[in-house]
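Excluded from the complex is one protein chain; the other protein chains are retained at their positions.
Chain naming follows the written order as A, B and C, and within any one chain the residues start at number 1.
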Amino acid sequence: MPEVPVKLTAKDFRSDQEVRWCPGCGDFAILSAIQSFMPELGIARENITFVSGIGCSSRFPYYLNTYGMHSIHGRAPAIATGLAVSRPDLSVWVVSGDGDALSIGGNHLIHALRRNVNLKILLFNNRIYGLTKGQCSPTSEFGKVTKSTPVGSRDTPFNPIALALGAEASFVARTVDSDRKHLHSVLRAAAAHQGSAFIEIYQNCAIFNDGAFDVLKDPASRDSVLVRLEHGKPITFGASGEKCVVREPRGFGLEVADTANVPRSEIIVHDETVEGPAYAFTLSRLSDSDLSNTPIGVFRRVGRPTYESMVAEQNASARAGNANATPDELLSELLHSGNTWTLG
Amino acid sequence: MPEVPVKLTAKDFRSDQEVRWCPGCGDFAILSAIQSFMPELGIARENITFVSGIGCSSRFPYYLNTYGMHSIHGRAPAIATGLAVSRPDLSVWVVSGDGDALSIGGNHLIHALRRNVNLKILLFNNRIYGLTKGQCSPTSEFGKVTKSTPVGSRDTPFNPIALALGAEASFVARTVDSDRKHLHSVLRAAAAHQGSAFIEIYQNCAIFNDGAFDVLKDPASRDSVLVRLEHGKPITFGASGEKCVVREPRGFGLEVADTANVPRSEIIVHDETVEGPAYAFTLSRLSDSDLSNTPIGVFRRVGRPTYESMVAEQNASARAGNANATPDELLSELLHSGNTWTLG
Amino acid sequence: MAKQIQHLDRVAIRFAGDSGDGMQLTGDRFASETAILGNDLSTLPNYPAEIRAPSGSLHGVSSFQVHFAAHDVLTPGDSPDVLVAMNPAALRANIADLPPNAEIIVNTDEFTPRNLEKVGYTSNPLENDSLDGYTVHRVPLTTATIAALADLDVSKKDAERAKNMFALGLLSWMYSRSTEGTVEFLKQKFAKKPKLAAANVAAFQAGWNYGETTEDFAVRYEVKPAQLAPGTYRSVNGNTALAYGLAAAGLRAHLPVFLGAYPITPASEILHELSAFKRFGVTTFQAEDEIAAVGSALGASYGGGLGVTSTSGPGLALKTETLGLAVMLELPLVVVNVQRAGPSTGLPTKTEQSDLNIALFGRHGEAPLAVIAARSPADCFYAAVEAARIALTYRMPVILLSDGYLANGSEPWLLPDPADLPDLQVEFATEPNGPDGKFLPYLHDPHTLARPWAVPGTPGLEHRVGGLEKADGTGAVSYVPADHDLMMRLRAARVEAIDVPDLEVEDPSGDARVLVLGWGSTYGPIGAACRKLRERGVSIAQAHLRHIAPMPKNVGAVLAGYDRVVIPEMNLGQLAHVVRERYLVDTVSYNKVNGQPFTSAELETVLEEVVRNA
Partner (left out) sequence: MAKQIQHLDRVAIRFAGDSGDGMQLTGDRFASETAILGNDLSTLPNYPAEIRAPSGSLHGVSSFQVHFAAHDVLTPGDSPDVLVAMNPAALRANIADLPPNAEIIVNTDEFTPRNLEKVGYTSNPLENDSLDGYTVHRVPLTTATIAALADLDVSKKDAERAKNMFALGLLSWMYSRSTEGTVEFLKQKFAKKPKLAAANVAAFQAGWNYGETTEDFAVRYEVKPAQLAPGTYRSVNGNTALAYGLAAAGLRAHLPVFLGAYPITPASEILHELSAFKRFGVTTFQAEDEIAAVGSALGASYGGGLGVTSTSGPGLALKTETLGLAVMLELPLVVVNVQRAGPSTGLPTKTEQSDLNIALFGRHGEAPLAVIAARSPADCFYAAVEAARIALTYRMPVILLSDGYLANGSEPWLLPDPADLPDLQVEFATEPNGPDGKFLPYLHDPHTLARPWAVPGTPGLEHRVGGLEKADGTGAVSYVPADHDLMMRLRAARVEAIDVPDLEVEDPSGDARVLVLGWGSTYGPIGAACRKLRERGVSIAQAHLRHIAPMPKNVGAVLAGYDRVVIPEMNLGQLAHVVRERYLVDTVSYNKVNGQPFTSAELETVLEEVVRNA
């Protein structure tokens, strides 16, 4: 897409619509982070489109002064695919919730990822159905008591990162609503990536799941649970890097160890670009839905041609040689191609 | 489910319907393998139900003399979930094709797997749409020329095993239509597993994708590509076990090495029961859609309570204390529970 | 000072405030006390579209209306006689609905410049003449509450939050409701937080005393109990009643109920309610989407349970393919559709009757099924039982239409005696039914045209069903042209074979020339309008359809008895369409599609006009 030299500010990305989320909703922080990030893209507003499904999170497009569509529940990736394939010149973003993307819309999500459509997919994961007032979602913790599960959910939640990796995603990342700097860094990497970029954003629902991610935000706890992934750096965490990530002794998983007890060479050095998805997958299993050892950052970022570029190439090569034909000439060619006969 | 001491034979599982697949279709072999396997289950025919979607493969239930439903495209896992949850006494099997299960039905599949509903899900993967006469499917190889992709598909296929593992599947296996013995071994393990069992069966479509899996069947080639997974055994293959599977030097993936050049201790010993899915996932990436190094057998088999058993438990504990109430007594209790007032 | 007591026949009160002001609770409490006093009543909440809008904003106003009377009540009231406005937003959002001379009780404390500005008041309505046509009671609700709790050990914030109980106390005094119930209720509600309990009780009592002692409140009202049937009552909204009805149907059928549902406004509450009914044989399954929801319900029915799915418009749209399969399988299935406004996402929190078309015609091919509608909140219970009766007896999917107005509206419900509910027990097939000992899964009962329900687990009856066309009797897949034609006509006949009661007509004068025909939730406002017209000596007949597919057999004859048939609908004429087609009657439609229920006043005007022109 054309990177036009436009000097825009966050304010340019604010629409005239009053923002209507509950006080304390994490969506505000994400909105503001994205509005402040957008100018960095260097793309004119008119060349950006946000497509969303239905949910609190999906009201997002209304508040951004770009093109936008608030579509129907779960279908944003499918609609965005049609848009992106037919308009590869646009920067197309998808905004979705955990219910929207992983419950009703799960199939469209995994198919967009395997195709590597050039969509930036933001999954606002608050582990609850916000808009419908508090039912459990496919990311709600096992046993969660919600309006629809009064004695506790018996569904094993998805690990969205693992699911995306199982679906051949070329870019997978996770971040947190409240950490603007981190959010920006992940968005930056996603925007630079050619292909589907899947970003899980832990988001606080102040009304129906308040504080779900506090452990990742609270200065008292966050250092001991947040595992910040940085490309090329050994994976350590804790207030003073006292914990680190190493291989399971004989297994294929990862585990957490005391940095002091581990030779430096055994600490995993993070590499977003490992060709096969096994490494990122392994990393995704480090944390459980209890949020202990939660990696944030880019899990995987590997190059693969985008779906639309390949489609465009096929179209272009089919059109080779008729570049100057007028539509009516093409129509004549079409009608007369193959078997015809003439009477009279 | 009640294992009744019935002595049945394959013939007992043949329905009176004429089997209508194309000559040479791999579905015949699978049908016959399953008919001959069924008696082993020791379950009375009436306690077995097969639910399928739509596709050539989905005609399966008609040919089995059990209860059966040939439902609609992609929805079998959802329908079977309702049946299994409300009738945990039944043995419920799902039969599906690569289009049925992974294209239109992808979402129901991954949700059934994460919930661990006690379904045995057989995915007949012929890498093509058979019933609709030859369009590409989500497992068709990249670049495949089909009726709908005359200059080659540009979709990256799913790796069904990896997808299932990304979706929290507790049992994942792969087998081949023509290898009855192997098919039986996998079915046996699946039937014994409590929870969702996902089995990918490579199946020949004689008409629209003939010979797709010949490399795995041809005596000349099969030994060098088929990686037979056996629990507790080192993973070697080749006519005389000359190849083996080892870790990637510094990565998280696996690779193939010459058995002769590798210390025995470095050959991966297959373990279906590794708790985390990372190992099985890694294994699933050994093969690509080109079928080189194709593991068959059980990738993963780990214990987790079935969804229906947990639901049944919740129901049972809610009912504790009213076991002897008549329906009308319960109804009275229901109506009069909570806030009521009396007039007159 | 002794207060004057005035007797009223009926009153409608609207409690309005910010989302955080607890207006639903307040209104609900008032309604409960009213019910216990023996008034008939009807209530309707009005929530903001947002989950929690910014405080003090116009779109964040939440309200609750209670209509109660000394006679039976059909609607929550067109326009409130009394408005309790907890802030400027509540006043501004509701003032247009008030009739002249209505009473307004405002919380003066909230009328600050900032709050006034938030909602676009350029000058304070309490200080200009804009409220001249009303009786305004200016009450410093917040400060009065705080003052009343001064001696209690509660934070200022908690004290302030008790102001709704102050208002409730005041209103309870005004309308002579008893206090014990509320005091008891508050103690229980805050059982774990005794300080809060004390604070709320104190605020409530302070409100009562405020009425008793303040000169501004010179009059107390009394509304005599209505002539209600004796018995035990509970208050239900449509969704609750529906959930009770489904559970009751399962118990009357001696079958487990399986609800497969995906949350959607305004139907989610049915899922919530039923998920608490495990004790009564109900299993709920929150599916990954509406297709899985209906699919799982169908799977449960196949397994021998009463499969149910509940949803609203967009969800029904997604279920249509599976409904076609259910029609083919000839299995029981109850599909509850709580209609909401608009195509697509529309106005999810608003009401409408616009899913009749999709219910009747929204499947590919011809896949006829039964369609019925509920007419009032409590009637949702009986409608659910009836839906289950048809589904179980005739082995077919039944769409039960409710709507947002019924779902949220409440009324007292006289609890039925379980034994008075229909016996819904079914017989599963246990033996082969064909010649030479074969089982014929599609052998149809000559009366009900239902096929045998042979559930997995039954030895000897193993059979296969599916969505392909089949031969009658054997159910074997058949491509024989005549089989298809036969089965198509049979499926249509199966719906027509359902035994449904005749349409009843209410025509007290016996000389009406105009019939008003309705369906669903318009029953209340239509009934109230007819009542008012009749009170004024205008003859009009009313008939209301519960069964739309099949139609009662006598509908044609009923229609033929009138010069004019008028059909008010909250859509652009969907029932009218069916009636016109079927009976070739040139009906008159009155349609409103603004997300609001009809008021009885507007219908009174419309109907009178039709009568005049008949």
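Criterion: a contact is a pair of C-beta atoms (placed from the backbone, for glycine too) under 8 Å apart; a residue touches a chain by one contact, two chains touch by 3 or more.
This structure is a prediction, so every number in the text was calculated from the model and none was measured.
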Quiz item: Which displayed chains make contact with the chain that has been left out?
Solution: A, B, C
Practice problem: Using the definition of touch stated at the top, determine which of A:S86, A:S221 or A:S292 touches the missing chain. | Solution: A:S86
Exercise. Give the residue, chosen from B:I30, B:I43 or B:C56, that touches the chain omitted from the document.
Key: B:C56
Self-check item: Selected from C:A197, C:A276 or C:A492 as touching the chain missing from the view
Solution: C:A492
Quiz item: Footprint of the hidden chain on chain C, which residues?
Solution: 49, 59, 312-314, 316-318, 320-321, 324-325, 327-328, 341-347, 350, 352, 354-355, 357-358, 360-367, 466-469, 479, 481-482, 484-485, 488-489, 491-492, 571-572, 577-578, 580-581, 584, 586, 592-596
Quiz prompt | Missing-chain contacts mapped onto chain B | solution = 20-23, 54, 56, 70, 72-74, 103-104, 106, 129-133, 135-136, 138, 147-151, 155, 206-207
Practice problem: May I ask you to list the residues on chain A that touch the chain which is not drawn? | Solution: 15, 17, 44-49, 51, 54, 61-62, 65-72, 75, 78-87, 89-90, 107-108, 111, 311, 314-315, 318-319, 322, 327-328, 330-336, 338-344
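To be clear about the criterion, only the chains that are shown with their structure count from here on.
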Quiz item: What kind of graph do the touching chains make: line, ring, star, complete, other?
Solution: complete
Practice problem: Could you put a whole-Å number on the gap between the CA centroids of chain A and chain B? | Solution: 29
Quiz item: Using the touch rule from the top of the page, what residues of chain A touch 2 or more other chains?
Solution: 103-104, 106, 138, 151, 155
Quiz prompt | Per-residue multi-chain contacts in chain C, two or more chains | solution = 278, 288-289
